[in-house]
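What follows is a single structure, written as structure tokens, with notes after it.
Selected chains from the complex are presented in situ; the others are not included.
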Amino acid sequence: MIRVMGITRDHRVERGLSLEDTQSPNYVWSWVDFNAPSPEESEKLDTFFHFHPLAIEDCLHVLQRPKMDHYEDMQFLVLHALDPDTLGTVEVNLFLGGNCLVSFHQRAIKEIDEVWEKMDSRLAHRKKWDRGIYAAAYMIIDALVDQYFPCVYAVEDELDELENRGSSESVELLMNQVFDLRGRLLKLRRTIVPMRDLMYRILNSEHIQGEREPRAYFADIYDHLLKLSDMIETDREMTADLRDSYISLNSNRMNGIMKTLTVITTVFMPLTLIVGIYGMNFAYMPELQWRYGYFAVLGLMVMLAVWMILAFHKRGWFK
Amino acid sequence: MIRVMGITRDHRVERGLSLEDTQSPNYVWSWVDFNAPSPEESEKLDTFFHFHPLAIEDCLHVLQRPKMDHYEDMQFLVLHALDPDTLGTVEVNLFLGGNCLVSFHQRAIKEIDEVWEKMDSRLAHRKKWDRGIYAAAYMIIDALVDQYFPCVYAVEDELDELENRGSSESVELLMNQVFDLRGRLLKLRRTIVPMRDLMYRILNSEHIQGEREPRAYFADIYDHLLKLSDMIETDREMTADLRDSYISLNSNRMNGIMKTLTVITTVFMPLTLIVGIYGMNFAYMPELQWRYGYFAVLGLMVMLAVWMILAFHKRGWFK
């Protein structure tokens, strides 16, 4: 679907225009949104807008890194939206040329729909921006970046919860959760860090027309992305610490289990040997005939067991 | 609560003024402190001061990264105070515009109260600073950063203590402490490193009005933050070393436990087999009838046990 919006000289927003209207002098600037376009619609990028073939290729083919390319008469932006369910990446392409902003994305994206709907109310910005298409591009990027926050916060919340639950649960379950969180952080970083690098390049680029104003807005987005990537790095380190603490917890528990096994074995093996000795069938075994031989052996065994347990206790095995 | 302070031409500090007084020519400069303001009070940022909407948004909403934004007629600083109990972060915002410093924080902060009270005595600085609001901003930042030190020192002290206690205690307890320290260092770093980066940007910014003097003061804060972040990095590495040494200690102990188990098993199993053999009920077992068979078997068992223990000793298992 292709939808077209034009902003008239008296600052009204008109929706539902045709592609040709973008070149009408009635509109100060216009926004064309290729929303999950059909292959025929995609061809308009070439046949109607005559964009550079490299830029069109980047739109249509394999997933690109977020980037800004400068062509003679337009700028081309590749942006990454986040699919909140899979944490996968959805590509959004922006063409900024003359007085027309063209956005192109293969799947419908909720955030862009919202910007499309809200365009009216935000037109107050028109007096602060030299060129409206930059204001609209800012609104789109801002909406995409704002959508990263809930995903990162969800990870942070689970992490906090994990830290508080401590050792009361099965270590294996906790471990699985830690590795799941680490995987999600990696996926988020894969989207957020290239976006941050892109914003940095945009801020330091000489190609942003207009002055002070847009820079402050893009700096704001950059600060958000910087904060997000800081959070992700810290969270990665926290999960690594959690993982290491679980591993060491496991190893401590193993020590405890082995101690139990060793104490049991050490106490019972000698006793079993003793009772084995007096179970032998030798014709001449004097102790067997003693009146209280049986009770003497039982007493000896109790003393031996007590002595061994005390010895283990002294070596600190029961701490 | 909003409180207002004005500095008169003859260097007196007057407290308890109203917002309107900040525009009176009686005062060289003034400081307005939004101390845990109500929503209505917060609106004054827009209705009275007419600050930039992006800056106001940053004040009121989600936690920002420490940063300095330059707007046309004012500078906007986001700073992080540290909550000493939870090591969480509390945001402090400063607006520096014209001859008025506006500070904004959602919770009362002890350090800012102290600067507010001490303002009088420090007025000696007035002759060294070109503009008083920078001196006041420096005092606030300095107070916030000074408050980081006890938190980092507390970690360092516990770490020193841990190193000296050595292996006399339960490894599990020591481990828990190491991981607790690592977590606190991460939280501290999350606050301190962005503040350090902010100070670096301020030092290299062309926007600090006034000359040499403020730069020396901000450089001093930057050096403190650099030292703090160095300490945190070194402490993180020390805790990692401690963790690794505990893990290897654990693994050594496990080896010791397993050796005990193996020695016990190896010594007693053959003996138990021997006594089992002479406990069999075969009709024809010649040894059973020997006069000293019983004692011969006992002697054999002692010799076997001694030989096995010597063999283990030779292989170095008792070191």
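Labels for the chains are A and B, by order of writing; each one numbers its residues from 1.
Methods note: a residue touches a chain if its C-beta (ideal position, glycine included) is under 8 Å from a C-beta of that chain, and two chains touch if they have at least 3 such contacts.
This is a predicted model, so every value here is computed, not measured.
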Whole-complex copies, counting every chain including the 2 in place: 5
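Quick note on the criterion: only the chains that are shown with their structure count from here on.
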C-alpha-based rotation, chain A on chain B, 0 to 180 degrees, nearest 5: 70
Whole-Å separation of chain centres (CA-atom averages), chain A against chain B: 24
Chain B residues touching chain A - in the complex, by the definition given at the top: 52, 54, 58, 62-65, 67, 69-72, 170-172, 175-176, 179, 182-183, 186, 189-190, 194, 243, 246-247, 250-251, 253-254, 257-258, 260-261, 264-265, 268-269, 271-272, 275-276, 278-281, 285, 287-294, 297-298
Chain B-facing residues of chain A, complex: 149, 163, 212, 216-217, 219-220, 223, 226-227, 230, 234, 237-238, 241, 244-245, 247-249, 251-252, 254-255, 258-259, 261-262, 265-266, 269-270, 272-273, 276-277, 279-285, 319
